[in-house]
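Some notes on the structure that comes next.
A single protein chain has been omitted from the complex, and every remaining protein chain is retained in its original position.
Just so it is clear, A and B label the chains in written order, and each chain counts residues from 1 on its own.
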Amino acid sequence: MDIAIKTENLTYFYNVDETGDQDIPDVLDNVSLEIEKGTFVAILGHNGSGKSTLAKHMNALLLPKGGTVTAFGMDTKDESLLLEIRRRVGMVFQNPDNQIVSNVVEEDVAFAPENLGVASPEIRRRVDDALKTVGMYEFRNHAPHLLSGGQKQRVAIAGVLAMDPECIVFDEPTAMLDPSGRRDVMEIIHKLRYERGTTVVLITHHMEEAALADRVIVMSDGHVVMDGKPKEVFVRVEELDELGLTVPETTRLLFELKNAGVDLPLDALSIDECAKVLADKFG
Amino acid sequence: MSKTPILKIENLTHVYSKGTPFELSALNGINLEIGRGEVIGIIGHTGSGKSTLIQHLNALIKPTEGKIYLDGKDINESKQSVKEARSRVGLVFQYPEYQLFEETVYKDIAFGPKNMRLTPDEIDVRVRASAQFVGIDEELLERSPFDLSGGQKRRIAIAGVIAMLPEVLVLDEPMAGLDPAGRREIMENLMGYHRETGNAMLIVTHSMEEAARYAQRMIVLEHGRVAMDGTPDQVFSREKELKEMGLAVPEMTELAEKLRGCGLPLEGTIYTVEQMRDALLRLGGGRQDA
Partner (left out) sequence: MLKDITLGQYFPGDTVVHRLDPRTKIVLVLVYIVAMFIAESFASYALMLVVLALAISLSRIRLATVLKGVKPLIFVIAITAFLNIFYTSGRVLVEFWIFKITEEGIFNAIFMSLRIIMLIMGTFMLTYTTSPIMLTVGIEQLLGPLKVIKVPVHELAMMMSMALRLIPTLIEETDKIMSAQKARGADFDTGNLIQKAKALLPILVPLFISAFRRADELAVAMESRCYHGGEGRTRLNVLTMSGRDYISFALAAAVLAGVITLAHFGL
């Protein structure tokens, strides 16, 4: 398989004077990972586990203090490749208000291709295409600050899509959204992964979102502590509880039943799968 | 109930920008009574009027029509009554950590009590007690709030409102953006505060599961109206309507419906893992080793 992002012994710490009096710094300690092209990978972890710091290494917003990070074969430390790395690895952040640069939706979406020196007719094509992909084309002449949180986040995603990236890193994109906004963002992620073959890295607190991924990576104190298919990771209920995380309610139910002496497989993650397992057992 | 309700909302209507082309009716004839010591979950999607409603409860917004009575007295009657409402109905906004401003945690928590003109001794007692309620150590009181982690800041901001000892504590999405452990901790702190003081609590949330876990009563708003008002059992038994409103029903409720569709005779309303477990165990008690 081709590799999109690769970290080798990635180590990172914040200098004390860098953080000033900010939050407790994240630390990464010898993280080695390979993210395959075209896959959807979710990264879980409690606050301060290092997952955001890891994400910021993927498009060279941070540079490793030890080890290396390569994006599509390019070393992120190579300054001459900086723009190419950032174009191919897009990034969507938590707060949509703080990533929109213009007062008009379509001008905001055009920002990245403008920076890249793309010709005007091609920018127009990309902007329209990106806005249609996220379902915000009718809003192209609106002012972003009058949109809902979910709509703003869709505009922010369109702004990244306009770079034509091969990989998009989503850093807690749904944390500030209501359930309908969250659903919209997850639908877009699904579409990008299955219709465009974009590599997706999703950092999240929501287990139901992670359950949709091809692969789940769990971080704690700067280390990767679990790595596998959602079904393989979520069955480790007790360990996840100890890490201050949780499991989807379906898994929790199967786990509780198992504790009560009912012999059931724990890996029926979706409601449909879970219903089937239970109907077979109790029906 | 023998006692009068602590809050009574009568025919409350609110229209934003009345008389302009941007006119927007946010609340439409709301009637509610909030009993002393109740814990209520308020649910509704964005734009259902939740934020507008809660800002009426301490007179931050004045009704276009209708009245709000605190302990039987109209809160918008005079300047004095407004002031009283502000301290007796505590309101914690979304992301309250962004409103911290003092040099020390202690001073920030003391801001509310100070505005109530309490004596320094009373203020001191309240600051320490409310810090304890939200699980902030004494030694952090002299630190700058800006040195602390996001979760700690959130709890300090909540302590700042608790310190006014409001008889009704209203919280808008108190757990937004926190990780699962952080969410649980804050909710447990709040429930501890509720048990100890017996004060009423209104929690606005998007999470049906969390509302059901902590609240005895749930109010569902839609289009500025009260669409449902009852115990979690009563509310979740109307699963279809909830879905039609575009609200996310708890996973277990959905699972229960699927299982009933498969012919499993599950009893009662189910919205928590525990309820589902018990209902299933009652069914298949004899077949455990099948």
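One rule holds for everything that comes next: a contact is a pair of C-beta atoms (placed from the backbone, for glycine too) under 8 Å apart; a residue touches a chain by one contact, two chains touch by 3 or more.
Being a predicted model, the structure only gives us computed values, none of them experimental.
Enquirer: Going by the touch rule at the top, give the shown chains the omitted chain contacts.
Expert: Across all of the complex, the chain we cannot see touches A, B.
Enquirer: Considering the whole complex, which of A:Thr7, A:Thr39, A:Asn59 or A:Gln153 touches the chain not shown?
Expert: Only one listed residue reaches the unshown chain, and that is A:Asn59.
Enquirer: With the full complex in mind, choose from A:Leu54, A:Val127, A:Leu192 or A:Leu254 the residue touching the hidden chain.
Expert: Of the candidates A:Leu54, A:Val127, A:Leu192 or A:Leu254, A:Val127 is in touch with the missing chain.
Enquirer: Considering the whole complex, which of A:Thr11, A:Ser102 or A:Ser270 touches the chain not shown?
Expert: Counting the whole complex, the residue in contact with the absent chain is A:Ser102.
Enquirer: Per the definition of touch given earlier, which of B:Gln99, B:Gln216 or B:Gln234 contacts the omitted chain?
Expert: Looking across B:Gln99, B:Gln216 or B:Gln234, the contact with the absent chain belongs to B:Gln99.
Enquirer: Of the residues listed, B:His14, B:His45 or B:Arg86, which one is in contact with the missing chain?
Expert: That would be B:Arg86, which touches the missing chain.
Enquirer: Write the list of chain A residues that the hidden chain touches.
Expert: Within chain A, the residues that touch the unshown chain are 59, 61, 83, 86-87, 90-91, 93, 95, 97-104, 106-107, 110-120, 123-124, 127, 141-143, 145, 159-160, 163.
Enquirer: Which chain B residues would touch the chain omitted from the figure, given the whole complex?
Expert: So the residues of chain B touching the missing chain come out as 55, 58, 60, 83, 86-87, 90-91, 93, 96, 98-101, 111-112, 115-116, 146, 160-161, 164.
Convention: only the chains that are shown with their structure count from here on.
Enquirer: Please tell me the distance, in whole Å, between the geometric centres of chain A and chain B computed from their C-alpha atoms.
Expert: The mean C-alpha positions of chain A and chain B differ by 30 Å.
Enquirer: State the interface residues of chain B toward chain A in the complex, per the touch definition above.
Expert: So the residues of chain B touching chain A come out as 45-47, 144, 146-151, 176-182, 206, 209, 246-248, 250-252, 254-255, 258-259, 262-264, 273-274, 276-277, 280-281, 283-284, 287-290.
Enquirer: Show me the residue ranges of chain A that touch chain B in the complex, using the header's touch definition.
Expert: Listed in rising order, the residues of chain A that touch chain B are 21, 23-24, 46-48, 94, 148-149, 172, 175-176, 178-181, 205, 207-208, 244-246, 248-250, 252-253, 256-257, 260-263, 271-272, 274-275, 278-279, 281-283.
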